[in-house]
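A short worksheet on the structure shown next.
The complex appears here minus one protein chain, its other protein chains still in place.
So, subunit A:
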Amino acid sequence: MPKKKSPPITEAWRGITFTRRALVVGGAQAAVGVALAARMAYISVVDNDRYVLESESNRVNLTLVPPRRGWIVDRHGKALANNRVSLRIDLIPDRLHNKEMILGQLQTLLRLDGDAMERINRDLKAASGFQPVAVKEDMTEAEYSSILVRLPELPGIAPQRGFARNYPTGAAVGHLIGYVGAPNAEEYQKVKDPLYITPGYKIGKDGLEKYFQEMLKGEPGARRVEVTARGKVVRDLSTQPDMQGKTVHLTIDAGLQEYVARRMGRESGAAVVIDCHNGDILAFVSMPSFDPNSFSDGISTSEYAWLRADDHQPLINKATRGLYPPGSTLKPMAAIAAIEHGVDPSERHTCIGGYRLGNRFFRCLGTHGSLDMPSAIMKSCNSYFYWLAHRLGYDAMAPTARLLGLGEEFRLAGSNQRYGTIPDSAWKMRKYDQRWTASDSLNAVIGQGYVSVNPLQLAVMAARIASGRSLYPRLVNRQFRNEPLPFSPEALAVARQGMDLVVNGAGTAVRSRLPLDGITMAGKTGTAQVRGLRTGNGQSGTWKFRDHGLFVGFAPVVNPRYATGIVIEHGMGGSRAAAPVARDFMTYLFDREKGMEALETLEAGWGGSIKERMDRDYAAWKSGASSDPDPGVPQ
């Protein structure tokens, strides 16, 4: 303790000290008072703008109203994808004061199962603030009103009358249109649009829905309401309506699209129908398919597992992603190539049941005797074309194939294509570093070996042969020049004549003649081997080792209007599986009633419409999957 000389402490000194110190204390208090006044002035004057904003954002709750998605319509304006009213309930995490009680109530009122509760809890954990969490979509009016009447006791619950995507023809347009779904975290990170985390907002996830997303999405509306801290809406301030997305017009004929999809029946395959006047794709079908309505509502794990487990591969778009050996469907093309290279179509070759190339004998399916070019097409005689291929080499034919659209990747809206192979000697050298052999030519000319195409290309080929122009396939109204093909009219005429004979002469598809007066169809069947020539005959046995059935065709024969390419996987033959499908939908195109009659008879035999069959199959799979301990083993 520092000892310093201090004055004697007296009462007087004490009095003076008190006064001094009381003034010090008073001064300090005044200083604090001034500081508080300054602080208040700072908050309320300098920071005023910021706090006014924060106060407003407290008071006013801005709810985004997801825009109605634009429609996707067919060439006649009929909806392929539209919207339907959807009643939904969301949770606002910030306003949820008694989470357990509210969730418990919702669970009983809406009969939510364990899966749903788990998802809601997970979403609630991930969500923050006022970002709503979906509880249930597509509720019935009864469920919705049961929540509405209890709303005052359920703070944090936001009922909403929204819209959901609807595909009237369901699975028939699955691979054409694609589907929509709620944006995932990565998609949100990319755009940072608050709309992306608004429940009920869906973006295109596949197919045309994805391709035309920007056009279809529209502009969100907004609802401004004054709310209390507990989320009670005091009053509406203003509402800005949403702007519906633009309509996408397709070249598709909705009726035909659905007809073709239904006509595929229980088969796995694809069919494309093209307008021979302008390249419009009228039908674009791959079956079996998925129901895009299921995806848009958020597909269940088990339904997705069911689709994946199906050996008919409903998740793969076979029209552009399926590659097949085209088989004999390429013979009209080979005929055009031969005539272009100077072969006289009336020149005859004698089929002796095969063709000898060196010490190998290439078999024909029959012994056709002496044939000219049209009858060789009609009979689908391999020997004749072996002879042509041996004589000209495939390098002479490959350019013709490419001119007809084979091996080409088309600029087609929303499609993801595998475009296959039209081989030639340069290709083989590049790919395998081997020389092209005569036997390669022989295999290629009957559409086996290295050749592979997709059904869309087959349809384009048919359309180009029928029209004589290089029609470019299109799903929306885009202009292409569609110039005439550089083939002589004679070459095209021979190919068409051969195809006419296939159906209307003594050819392979006479059973698929159109049941119409004055309208005939021309075509070419194809049977593509799945396994090598020596293993089995491909006409029986395990489904997945059976031959593919293919058909290309156009109708009417005179002034062709419609062209098609069809592949029926493991259908065992073009005339057996593919040509009848073409016959029925061509009939439908010219006489809708007659076509429908044929279809309804068939569907009765298959066990109902696509939806009925899918529902039944799914139910059967589910009960099998739940009872069978090892669903992976095929029965």
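Just so it is clear, a contact is a pair of C-beta atoms (placed from the backbone, for glycine too) under 8 Å apart; a residue touches a chain by one contact, two chains touch by 3 or more; residues count from 1.
One rule holds for everything that comes next: contacts and distances are computed from a predicted model.
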| item | value |
| --- | --- |
| Listed names "Alpha-ketoacid dehydrogenase subunit beta", "Peptidoglycan glycosyltransferase MrdB", "Putative aldouronate transport system permease protein" or "RNA polymerase, sigma subunit, ECF family", with the criterion being the UniProt name of the chain not displayed | "Peptidoglycan glycosyltransferase MrdB" |
| Subunit A residues touching the omitted chain (full complex) | 6, 8-11, 13-15, 17-19, 21-23, 25-26, 29-30, 32-33, 36-37, 39-41, 43-45, 47-48, 50-52, 54-56, 58-59, 94, 129, 226-230, 234 |
